[in-house]
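Note that one protein chain is taken out, while the other chains of the complex remain in position.
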Amino acid sequence: MPLTPEQAAEIDAQRAQTPTRRAVAPALEAILYEPIPVLDHGFVRPMDYMGTDDSIVQAARVSYGRGTKRVSEDRGLIRYLMRHRHSTPFEMCEIKYHVKLPIFVARQWIRHRTANVNEYSARYSVLDNEFYIPAPEHLAAQSRGNRQGRAAVLTGDEAQRVYALLREDAARTYRHYTEMLNEGAEGDPADPARQGLARELARMNLTLNIYTQWYWKIDLHNLFHFLSLRADPNAQYEIRAYAEAMLETVKRWVPLAYEAFLEYRLGAALLSATGLKVVRRLLAGEALTQAESGLSPREWRELLALLGRPAED
Amino acid sequence: MPLTPEQAAEIDAQRAQTPTRRAVAPALEAILYEPIPVLDHGFVRPMDYMGTDDSIVQAARVSYGRGTKRVSEDRGLIRYLMRHRHSTPFEMCEIKYHVKLPIFVARQWIRHRTANVNEYSARYSVLDNEFYIPAPEHLAAQSRGNRQGRAAVLTGDEAQRVYALLREDAARTYRHYTEMLNEGAEGDPADPARQGLARELARMNLTLNIYTQWYWKIDLHNLFHFLSLRADPNAQYEIRAYAEAMLETVKRWVPLAYEAFLEYRLGAALLSATGLKVVRRLLAGEALTQAESGLSPREWRELLALLGRPAED
Amino acid sequence: MPLTPEQAAEIDAQRAQTPTRRAVAPALEAILYEPIPVLDHGFVRPMDYMGTDDSIVQAARVSYGRGTKRVSEDRGLIRYLMRHRHSTPFEMCEIKYHVKLPIFVARQWIRHRTANVNEYSARYSVLDNEFYIPAPEHLAAQSRGNRQGRAAVLTGDEAQRVYALLREDAARTYRHYTEMLNEGAEGDPADPARQGLARELARMNLTLNIYTQWYWKIDLHNLFHFLSLRADPNAQYEIRAYAEAMLETVKRWVPLAYEAFLEYRLGAALLSATGLKVVRRLLAGEALTQAESGLSPREWRELLALLGRPAED
Partner (left out) sequence: MPLTPEQAAEIDAQRAQTPTRRAVAPALEAILYEPIPVLDHGFVRPMDYMGTDDSIVQAARVSYGRGTKRVSEDRGLIRYLMRHRHSTPFEMCEIKYHVKLPIFVARQWIRHRTANVNEYSARYSVLDNEFYIPAPEHLAAQSRGNRQGRAAVLTGDEAQRVYALLREDAARTYRHYTEMLNEGAEGDPADPARQGLARELARMNLTLNIYTQWYWKIDLHNLFHFLSLRADPNAQYEIRAYAEAMLETVKRWVPLAYEAFLEYRLGAALLSATGLKVVRRLLAGEALTQAESGLSPREWRELLALLGRPAED
């Protein structure tokens, strides 16, 4: 499922430049339609967008009216909006991506419901023979301490065996998929003695690492929410790789909003009510133990790590 | 609350044409940023958009993949999508309007929750002295038969009295609003002996026909849903006037989708299960009465009207 | 992945009856928590609900206020709301299901974004060895005329071969999944010489017919939208089977709304603007051909079928 000749032709046509009166983001235009490679066969392609940093400022100024004369600096205003959770001005920007991704990643991704999606349908069409196989540095063992975590990478015989199983099972299930479909050239059956199983049924024999693709469109506020969850170190590596590719496009598209996002969201930390009290007491010079803190042992460890203090217990 | 000098300057800047690689809708570009007058002081201005008819087709082709080679004609494909309620390709298009409208209209409008909104805030800023007063041909009496309907227009003394009341009450409440605010030049109090009531409180003295304004952004699928309800003859005239202005912009933006919308939504009719049976029996030549139809008297009348038949009962 | 002992215990506890002042739907209470079997290993279980037909009426009366004294009959009011697309009163009812379903069905289902979902996570836990294998009467061939349709069922050697492939591939990929996981009793590795692949990676080797499960919660208006699409004859059989099971629960829960839904949605028909003109002309006795109708050949055939007329062309 690489780009179809039709898609490629469409894109060539669109690459031509046309005058517009809309706000334009030149740095994003420079890579529009370009696939950014992700994983072994996937990509993220920025396809279309609406609005720029200026649109965020313009919307905020309609909301706050003549009252914002003094907040004359755009960067400061955007940071103010992000800091105080004024989310609606960010919703005035919209972006559309073309994404190629393994189905198990697509299933995590789609849980974000505030986007518009058009996915390639295996009910109508035949999927291509492309499967995700992790690179050696991502073939991770199960963490024993953290149920959703990964431990060190697999090596040696165990790694070899896993690769063999993943590759063979993907290849075999795909081969059987095409055999069951029995589709030949020009829509004729490959084997005239067989009818061929319905596409909507045959697809069920494919494994979850086969690649699908979709158009995915979202506003900037909701994209930031997606990225704050999926570019987080706790996110599964495979979806994080997509989030990181998208971060690059956001940086080109709305650089001021991107910077504010790093400062007040992605790099920010939440202190619980009790955690805040602990910080105040520590700053006042109090020597505090976990037992005195009101925090659970786990929260205590997490807070000390956040504050860059050696874990004393 | 006409356009502020700042807004006007922004718009001038944006009217300059810049090259883009995005899909462009030339007929909409031609009126971008232009206010379309609505009611006595209101307007609808298309401010930004994303996607064209081509984007709908492109999204449908990703979904239906190589399977759609035969449906080669864009117009046919768009009509097919609309007819069969395949709504996601229409969601790939997005539009943003700047709207100036009376608050009682804004309250109906905002019930459509699938849009992004930035409204002028009377908590932060002072509203302008502009109120909606119906034109004589819209000063309608209450329908006695239909609770949400209008009857003939008011005339003579009654009309004069209504105009006087609407105008005087709007003027007086606004005058008192500014008196309570006590705002002078440069943020100083008008009357130094008084503090001035908080803006967020003073606004409560204004009547529901004062004008507000907002940026409103929505995808094409949800816009069609909005328009199918608000451009309907049963919608209140004042919001219908806005819907009709927007229809003109949609026609310029996505002419094929617009045409399909008229055919399969705005001009279409829903037959209930029983209504469908009645039509079949009528076509078979049966002479049917309401009592035999299985429809309520009201549904029977509505069906006959829909079918262009004289109401026989 | 049948019910876990924990889930079963929870359910026993919940089956005890407790007094409530909320509106109660006795016919739904009678089957609460009961799994309705769907496909070979799946089910739909109504788990919780809020509101009844009375809640719809109550909400409509708040909206329409004292004005609705005359529309005193609940059934008539609910039908009126459904007929005139007054959707908000139906949103006052909410239902929660526990559903067990194959992943390829879950992927269609999740495209309805207006619901709340908690899905079993194969990132955290190990999936059970249960796969969907179509019953013989559902092992359908690909339709040649209709890309998304099914033709006659497969039989004989072809059917045997398809069954063998589906069963063997599911069994083999699952066996390899557990081998890669290397999980033994009590969280110890099965083979101490191996670390075991991370669960979040190993799952990618499973085929799309493995069963997953989720809690799915939705309001009645959006449930009707889901059911109108998924209980439709054009929906894929496997998801339609779930929609039909849910219809039974809706009938028990809100019988008046259910009846109105059948009349004005599921059994209703949409006439396009041109289709409506054709019906009027036919009723007026005009002998009309497709060429004169303004409809495409396909729309003409569909209209005649809808009207119960022999296709004359």
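The first chain written gets the first letter, and so on, giving A, B and C; residue counts start at 1 in each chain.
Quick note on the criterion: contacts are C-beta pairs under 8 Å (C-beta built on N, C-alpha and C of every residue); 3 or more make two chains touch, one makes a residue touch a chain.
Keep in mind it's a predicted model, so treat the numbers as computed, not measured.
Which one touches the absent chain: C:E94, C:E244, C:E259 or C:E302?
Checking each option in C:E94, C:E244, C:E259 or C:E302, the one touching the absent chain turns out to be C:E94.
Quick one: which of B:A141, B:L266, B:L288 or B:L306 touches the chain that's been left out?
B:A141
Quick one: which of B:A25, B:A59, B:M180 or B:L282 touches the chain that's been left out?
B:M180
Name every residue on subunit B in touch with the hidden partner chain.
Residues touching the hidden chain, for subunit B, are 102-104, 106-107, 110-111, 113-114, 117, 119, 123-124, 132, 134, 139-144, 147-152, 154, 158, 162, 165-166, 169-170, 172-173, 176, 179-181, 183, 187, 193-201, 203-209, 236.
Could you pull out which residues of subunit C are in touch with the chain that's been left out?
4, 6-7, 10, 14-24, 29, 32-33, 48-51, 54-55, 58-68, 88-89, 91-92, 94, 96, 98, 116-121, 124-126, 213-215, 217, 219
In the full complex, which bits of subunit A touch the chain not displayed? Write them out.
64, 67, 76, 83, 85, 88, 111, 147, 229, 262-264, 266-276, 279-280, 282-284, 296, 299, 306-309
One rule holds for everything that comes next: only the chains that are shown with their structure count from here on.
Between copies subunit A and subunit C, are the contact residues mostly the same numbers or mostly different, with half as the line?
Counting which numbers both chains contribute, over half are shared, so the two copies meet through the same residues.
Determine, using the mean of C-alpha atoms as each chain's centre, which chain is farthest from subunit A.
The most remote chain is B.
Can you work out the rotation angle that lays subunit B over subunit C using Cα coordinates, in steps of 5 degrees?
180
Residues of subunit B touching 2+ other chains?
64, 67, 88, in rising order.
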